[in-house]
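What you see is the complex with one protein chain gone and the rest in place.
Right after this comes subunit A.
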Amino acid sequence: MQHLAILPIAVPLLAGAIMIPMEDQRGRLRAALGIASALALVAFAVMLAWQAHLGGAVSIYRLGNWPVTFGIVLVVDRLAALMLVLTAVLGLSALLFSLTRWQRMGPHFHALFQFQLMGLNGAFLTGDLFNLFVFFEVLLAASYGLALHGSGIARVKAGLHYISINLAASLLFLIGVSMIYGVTGTLNMADLASRIPALPAENRPLLEAGAAILGMAFLTKAAMWPLGFWLGPTYAAASPPAAAIFSLMSKVGVYAILRLSLLLFGEDAGASAGFGGTWLLAGGIMTIGFGAVSVLATQDLSRLAGGCVLISSGTLLAAIGAGQVAVTGGALIYLASSALAIGALFLLIELLERGREVGADVLAVTLEAFGDGEGEEEEEETNEVGTVIPATMAVLGISFMCCALVLAGLPPLSGFIGKFAMLSGILNPVGLGEGPPSLSLGGWALLVALVLSGFATVLAMARAGIRSLWANTRSVPLVGVVEIAPVLMLIGLCVAMTAAAGPTTRYMQAAAESLHTPREYVRGVMEARP
């Protein structure tokens, strides 16, 4: 299976390309092909993760069998394999969810979706900066189409802003890449990492400026404050299956920052070691704050989910900025569980909002603020026995509660494990109870931000849950099995991560350790032989 690494890119590319000219009036063939490709991606991703974990080393796939640094390489390590698994699982759930309604809302939904998956997989696998740009453009171009899927004035308006911001960010990406090439003469990430320590001092400012400009492009994607104002309107306007896969798209920015900052500016990088860490920490904490305020302030469920994306991005960026192995390991657990939970939440919100009047949420919050007095009391008298909650609402409610628990980082679900690992890493890098605790100012700020953002999420989700689930028993939405199944699958994965907390934590810690010691990655890539 030496060609396994190319399959996550090649399969969706082929599937998407076949779908475009397909003669298929009712969309059944396209849907079947899409689901088959998504299932295959899940299988490939799990196999790659299994190989990466058992083999331990970095495995390389050289496209066209060219020698490394001349040709392009794909690199599979634990982090890349983890991201592939997340992409495949979220992609499969969003596709299943789209089968009942959303796939028919516009043309070429399935083809765009496959290209989106291809772009995501490619961005996670590539070991070359310019190829990263190409895959970014592939996933962005597909996401422009998906963001506009279903059309309508809100989508076009949000899409216009989204596209223009991303085009500008892509230009920054190009400037950064070309500056780094101008200084070092290579674009292969491993080769860059081995050349940076020996760089003459006069070229260092130019390299760091290039890396900072490149970082701006990734941070725009990850929606760091103040680069992330586009995220709320776009995600709220996008159709739910698209929004679910977009929740992973903001993780691409986080992934690129995590990979490159530790590879290029890790402990071996000489004078540039730890470049940008403080900025990431500060920016991440600001993003957590902005996200917390926006979840509390919003009156709309989709905006609430958008706020959760911001909090999750901020938490991850700040954890990367903290620059400790234990914190990174915790952040990876948090990354996986929050990506799954946010994906589930976006799908769930559509089910909850189905059959409700437009503006009902706004009205509910207004009522809460000004009070509606007598009306409610009369109702309570007639309903002395209490209302029976319909089964549909019970399932939706429990799913909503699980999402809230994961996102707020409360026990017993996997969000708690991630947050706990991060907090224990911040409090004491050596491990709790060993040696005296040492905490810097940044560490304190991150600690407070993590706890407060969890609290804000609980408040906001509890309010939204009460208003849309308990206070709304009269209009029960019609929910198909195919629609609730993906949501339950995503939540089930979070539960499984909690149940198998030991193996999950070991995998993530091993991934974090190999990220923090980039020598292994560099050696693996540079010494790859035909």
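Keep in mind that, in the parts below, a residue touches a chain if its C-beta (ideal position, glycine included) is under 8 Å from a C-beta of that chain, and two chains touch if they have at least 3 such contacts; residues count from 1.
Quick note on the criterion: contacts and distances are computed from a predicted model.
Its record in UniProt calls the unshown chain "Multisubunit potassium/proton antiporter, PhaC subunit (TC 2.A.63.1.1)", which is the match among "Carbamoyl phosphate synthase small chain", "ABC-type quaternary amine transporter", "Multisubunit potassium/proton antiporter, PhaC subunit (TC 2.A.63.1.1)" or "Cell division protein FtsW, lipid II flippase". Looking at A:S178, A:Q299, A:T392 or A:T517, the residue that reaches the missing chain in the full complex is A:S178. Touch with the chain omitted from the figure is made, among A:A17, A:A43 or A:A168, by A:A168. Within the entire complex, the positions of subunit A that touch the omitted partner chain are 130, 134, 137, 140-141, 144, 148, 151-153, 156-157, 159-161, 163-164, 167-168, 170-171, 174-175, 177-179, 181-182, 187.
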